[in-house]
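Complex shown without one protein chain; remaining protein chains in place.
And then subunit A:
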Amino acid sequence: MIDIAVVDYGMGNLRSVSKALEHVATDKKVVVTSNPQDIAEAERVVFPGQGAMPDCVRELDSRGLREAVIAAAASKPFLGICIGLQLLFDHSEEGNADGLGIFAGQVKRFSAVDMHDVQGHKLKVPHMGWNEVYQSQSHPLWAGIENGERFYYVHSYYVAPQETALVAGYSEYPKRFTSVVAKDNIFAVQFHPEKSQHAGLKLLSNFVQWNGHS
C-alpha cells in the first residue's frame, strides 16, 4: 500500500519533495512514481513540477499520466506544488499551453517591465526568494502556520482563477497574486513547501494527516 505518491513526469527535482515528505511522515511509504496504477492506489497524491508548462504537459501525456492525475484530483487528498498548481488551470500564457482544466482560469506572466517596489527599485523576474503568504480562508493545511509566514518561491508565472472562492492564500509582488488555491480535496501552492524550512515542513505535515475535507 502506497501512502503518498509523488507524481514523476520527468520535470524537475523530486528528490527534495520526497525527502521532505519522508522527514515529516517517517511511518508512511512515500513513492516517487510515473506509474498510473501507483497514483490510483495511493492514499494521497503530491503533484509537483518545475520547468516550462508546455514541456510539463507533453511529458505528462507521454507517460500516460493525465487521466490518473485528474482522477486523483477528483477523489483523494491532493497537493499541487509550483507547476503542479499551474497545470490545474485551463490555460497558460507560457508557450500558449492548455493545462488540465480542473479549475477555470489563466496562468499569467509577471511583467518585468514596470515592476517596482514601494521605494522605486526594479523588481526582478523570476520572483525568487522568501515572501509573505497571507491566508484568505481557514483551512486544515494552515494549522499552526502564522498568517503572513514566509515561504520560498521561484517562478515567473502565477495563476489567475476565475472563481475567487478558490483562493486560499496570496502574496504581493508588487501587486497581490493568488499563490494558494483550495477546493474540496485539492490544495495547491505556488511556493515550495519542501524548501521553506519550518513553515514548509509544517504544511507538508498537515497534508499527510489531512482527510481531504476543508
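We take it that contacts are C-beta pairs under 8 Å (C-beta built on N, C-alpha and C of every residue); 3 or more make two chains touch, one makes a residue touch a chain; residues count from 1.
One rule holds in what follows: contacts and distances are computed from a predicted model.
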item	value
Candidate names "Septum site-determining protein MinD", "Imidazole glycerol phosphate synthase subunit HisF", "Ribonucleoside-diphosphate reductase" or "Fe-S cluster assembly ATPase SufC"; UniProt protein name, chain not shown	"Imidazole glycerol phosphate synthase subunit HisF"
Touching the absent chain when the full complex is considered, from A:V31, A:A52, A:A71 or A:L100	A:A52
Option from A:M128, A:A143 or A:A165 whose C-beta touches the chain left out	A:M128
Touching residues on subunit A - with respect to the absent chain	11-13, 15-16, 19-20, 23, 50-52, 112, 117-118, 121-132, 148, 150, 152-156, 172-174, 192, 194-197, 200-201
